[in-house]
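For this view, one protein chain was removed and the others were kept in their places.
Moving on, here comes chain A:
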Amino acid sequence: MKHKPFQFTVSPDFAPTSLAGWHIFNTWLQRSLDTRIHLDIYQDFASQRQAIRNDAIDLIFANPYDASMLVREKGFHCLARPGGCSDEVVIAVRGDHPASTVEELEAGMRLASTDDPDVHMMGMIMLEPANINADNIERRTCSSYVLVAKELLSVQSEVGLFLAEAFYGLSKITRRQLRPLVQSQIQVVHHALMIGPRMQHLTETLLQRLQEMPQTSRGQGVLDSLGYKSWEAVEEEDVEFMIDLMDTLVG
């Protein structure tokens, strides 16, 4: 009897250009594991979190902000992370903004960011040296980093928080009109592929297939479509460390 397909989802902050890549990855997953997997894309973090709470997810490319709930409350195991990729944050202003450092920013400003939880949290931490916090800014939440950039260019907002990868992925003409004030160098916060309890029997096979990807032309093609070079295995203690680190930053 055919089993119900496993449910796979991707953190909603993926680059719009990689949507096709995740569908290609899901096709590769099903062939590699010889099982049915359905890719479900959620429009925002809130609806994805609700699906996690409802045990409706079996495999997820997760935002680090959600790693704690997945591992410590829902019994997920961290399999792998994209090789050499970590989540870093850029705080940027329009090119003609008078501030040249974060400390020169002032409370009361309008700040644009997405609902990407780890980027927003790390960005707000980098604003602390200017005594800026959630209570003394006007936050404007955008549905994409392109729209964050537009907020700055149209002077709707004075400061924008970007995932570094997204900032450097903006068009040259847009980026030329913006100026980064600071970029994080945290290095240990990253997205990761996590596997849930119903798929645990496939853990070893999937990890092996992921690590073999660069060795086959098909696997390399899938990696290319995602914009990754490889998958690196993540040890249990490494993800626990990242969760501890995130815990120190939250609240």
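Keep in mind that, in the parts below, contacts are C-beta pairs under 8 Å (C-beta built on N, C-alpha and C of every residue); 3 or more make two chains touch, one makes a residue touch a chain; residues count from 1.
Following the convention adopted for this analysis, contacts and distances are computed from a predicted model.
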Of "Diguanylate cyclase", "histidine kinase", "Carbon-phosphorus lyase complex subunit PhnI" or "NADH-quinone oxidoreductase subunit I", the UniProt protein name belonging to the chain not shown is "Diguanylate cyclase"
The one of A:Ala56, A:Ala134 or A:Leu245 in touch with the missing chain is A:Leu245
Only one of A:Asn54, A:Ser154 or A:Gln187 touches the unshown chain, namely A:Gln187
Out of A:Ser47, A:Thr101, A:Thr141 or A:Thr203, only one touches the absent chain, namely A:Thr101
Missing-chain contact among A:Asp55, A:Glu73, A:Glu128 or A:Asp224 belongs to A:Glu128
Residues on chain A facing the left-out chain by the touch rule are 101-103, 125-126, 128-131, 182-188, 240-241, 244-245, 247-249, 251
